[in-house]
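My structure is below; once you've seen it, I'll send some questions.
Note that one protein chain is taken out, while the other chains of the complex remain in position.
== chain A ==
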Amino acid sequence: MTESTTPPPSPEIQAGSEDVTVPMGASTPEPGHQKAEQASRILEASRSFGITPEQYMLPAQQQIRMLDPEGNLISESEQGTGPGHEYPIPEDDVLLKAYEGLVAGRRINDQNYALVRQGRLAVYPSSHGQEACQVGAALGLGTQDWMFPTYRDTVSVITRGVDPLEVMVSFRGDWHCGYNPHDYKVSAMSTPLTTQLLHAVGVAHAAKLRGEDTVVLAMCGDGATSEGDFHEALNFAAVFEVPVVFFVQNNGYAISVPLSSQSAAPSLAHKAIGYGMAGEQVDGNDMVAVLATLRRAVHLARENSTPLLLEATTYRMQAHTNADDDTRYRDSEEVEQWKRKDPLKRMRTFLTNKGLLDEATEERISAKAEEIAASLRQAMTTEPKGDPLELFEHVYAEPTAQLHEQRDQLADELTRAEEGGHA
């Protein structure tokens, strides 16, 4: 078991101390119902913050937010933080790096969106409007940690360091996954919803069995929380006490279906307590708050070997994909409202007010984003001819006799086509 570095319970702790002595019923198990070691971990953690396990596991009274919609820093008393829900503002260099990620992320989204419209890209699920979540997810992790993204998390994957051109292989239609997940500790972007959350739990479990320090970030959207694997993943993670941060980007819609048709829970973060883990809600368009909450969640997961659930409220500004028509299910007024809460503009205002962003820095950051966009355009002008015979290569470590036969058949067809034998 991982040693906890949280301070031991202290009798001096005042807040909620009465409740702390009577936790959850986990301390007095019925015969045959012992276990609940994770409950004691939660108990330990909550004690260290001087609050009850329930207060620790339930999200704070309001979602965590540091910046107002204009990007001005709001007073600490209005940030939603409190005992056990403390979120210090990250250091200047981290903030600046995040802004850099936001600018690049927005550029990547818009460039790819344009490439789809030009017919040069098969499909691109854009995260325009969700870039704060995208960037925060990548910057919250250490190099030894793993990320399990979905198909909409291109910007996260690129911010994590995966070569943009390798990421685009799948959207260009060349192969299903263009990068080696082991090279970056980023799994193949998952299309079947929430299935990857269980993979994340397994990676964390294997690391724990070997005594390695690995936190895993498991990403999904609001609609995906309706899937059975969401439940199974959170439950397994809590039961096995593995350091997984479940990061839900609640962008309001699962294609066309609004959150109100997915869940009747007070919030998605409230689901955490049902599994015996802590949940938190954050303003997903507030880069500072997203960074602060994700960094702390990763820290707590690492220190206590426990899972956590973080729900970021955000908005998908563009349609689900190029094949979708979002005017059929939401009105432009709603979209306009969210435009005013744009994460990029808010962060720019905040950093400018803070004196961290001058014109030269802004120029350097834009130039870097432009470079990525240019490389994406360049990649789309070349039409790489995949080798059709590779189709048989990776199905098994060693192709079966049947696959050898089928490979020969296709090779023969290709040869005849080249010779013009096939009209």
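Worth a mention:
As a working rule, contacts are C-beta pairs under 8 Å (C-beta built on N, C-alpha and C of every residue); 3 or more make two chains touch, one makes a residue touch a chain; residues count from 1.
Going forward, contacts and distances are computed from a predicted model.
Between the listed names "Response regulator receiver domain-containing protein", "2-aminoethylphosphonate ABC transporter permease subunit", "Acyl carrier protein" or "Alpha-ketoacid dehydrogenase subunit beta", the UniProt record for the complex's undisplayed chain reads "Alpha-ketoacid dehydrogenase subunit beta". Only one of A:Asp229, A:Asp286, A:Glu311 or A:Asp342 touches the absent chain when the whole complex is considered: A:Asp229. Residue A:His205 is the one among A:His205, A:Lys271 or A:His320 that touches the chain missing from this view.
Taking the whole complex into account, chain A touches the unshown chain at residues 146, 175-177, 180-182, 187-188, 192, 195, 197-207, 209-210, 214, 216, 228-229, 232-233, 235-236, 239, 390, 393-402.
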